[in-house]
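Left out: one protein chain. Kept in place: all the others.
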Amino acid sequence: MVKVEFLGPISQEVLELEAKTLADVATQLQNIETIAPWLEKCAVAVNDQMVSDLSIVLKSGDKISILPPVCGG
Amino acid sequence: MVKVEFLGPISQEVLELEAKTLADVATQLQNIETIAPWLEKCAVAVNDQMVSDLSIVLKSGDKISILPPVCGG
Amino acid sequence: MELYRGSLDVEAIFSKWLNEEKNSNYGAYIPFVGTIRAEDEIEALSFDIYEPILEQWFQGWVKRAEELGAKVKMAHAIGDVPVHTSSYISAVFSPKRRVALELIDEFVEDFKANAPIWKYDVKDGKRIYAEDRSTPMSGSGLLA
Partner (left out) sequence: MELYRGSLDVEAIFSKWLNEEKNSNYGAYIPFVGTIRAEDEIEALSFDIYEPILEQWFQGWVKRAEELGAKVKMAHAIGDVPVHTSSYISAVFSPKRRVALELIDEFVEDFKANAPIWKYDVKDGKRIYAEDRSTPMSGSGLLA
């Protein structure tokens, strides 16, 4: 099981998913109606490291963070 | 008579000169051995206005300032 | 990096950083002070921050600045920040002015684009995500 947390304005509690790679996470999130529209504009971190590759292999307990568009300052 | 003042590091007291134009001032300053080497790198103001034209007509009492290379800050 | 609940004490932070580098022999100190403007009838802006990734982002700039012989600092508010008060201060110290002037520009712009901070308008006590002013971080869309 991996944990998926949604940051900032995305109103979604932490999800626990079965996933071997980040691609598996993508497929599952695309099927959640309230989450899917966010995915186009969200960046992703695995265990607090920004990532850019869907083939990343996940292990149980990994934390995936979904980061929507930012505006600091 | 016009007054010529030398600013910053140029060690020269105020000069009083007869001059009808800024060109007349130039000619006279070029003949002063201690001043001539400065002229190439100095800017000029007449009555505290920066100028860029030798044909400027001067009147008695005008103040000409000679401004050597600057370095504020 | 310093995070504070609510508005920043601008004078205190400016002085603290000045004194921290008093004897570091830097020739240029350029702070950028961001203040909440009164506009669109907002009472305040409000901020969420994801600290682990902000800290990493900031450490990347610390390293980058170090390579240039410079130093960066940053403070940001968490939660509500009323109009006419400050939510964000960043600063560069450097021996020479060119490095400092270029670095503060790049640092502030990259902050705007990639620091994991979310902004909300506060109107009638309600928090509304400032979506129109927000920028997708680099790498966005990976899961779409």
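To keep things simple, chains are lettered A, B and C as they appear, and every chain counts its residues starting from 1.
Here, a contact is a pair of C-beta atoms (placed from the backbone, for glycine too) under 8 Å apart; a residue touches a chain by one contact, two chains touch by 3 or more.
Just so we're clear, the structure is a prediction, and the values are computed from it rather than from any experiment.
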| item | value |
| --- | --- |
| Contacts of the hidden chain among displayed chains | B, C |
| Residue among C:Met1, C:Val33 or C:Ile128 touching the omitted chain | C:Val33 |
| Selected residue (touches chain absent from view) among B:Val2, B:Val44 or B:Leu58 | B:Val44 |
| Those residues of subunit B which, in the complete complex, touch the missing chain | 7-9, 22, 25-26, 29-30, 39-45, 48-54, 65-73 |
| Subunit C residues touching the omitted chain (full complex) | 10-11, 14-15, 18, 22-23, 25-39, 84, 95, 97, 100-101, 104-105, 108-109, 112 |
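Rule of thumb we're sticking to: only the chains that are shown with their structure count from here on.
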| item | value |
| --- | --- |
| Inter-chain centre distance, subunit B versus subunit C - centres from mean C-alpha coordinates, in Å | 49 |
| Between subunit B and subunit A, distance of the C-alpha-averaged centres to the nearest whole Å | 71 |
| Multi-chain contact sites of subunit C, meaning residues that touch two or more partners | none |
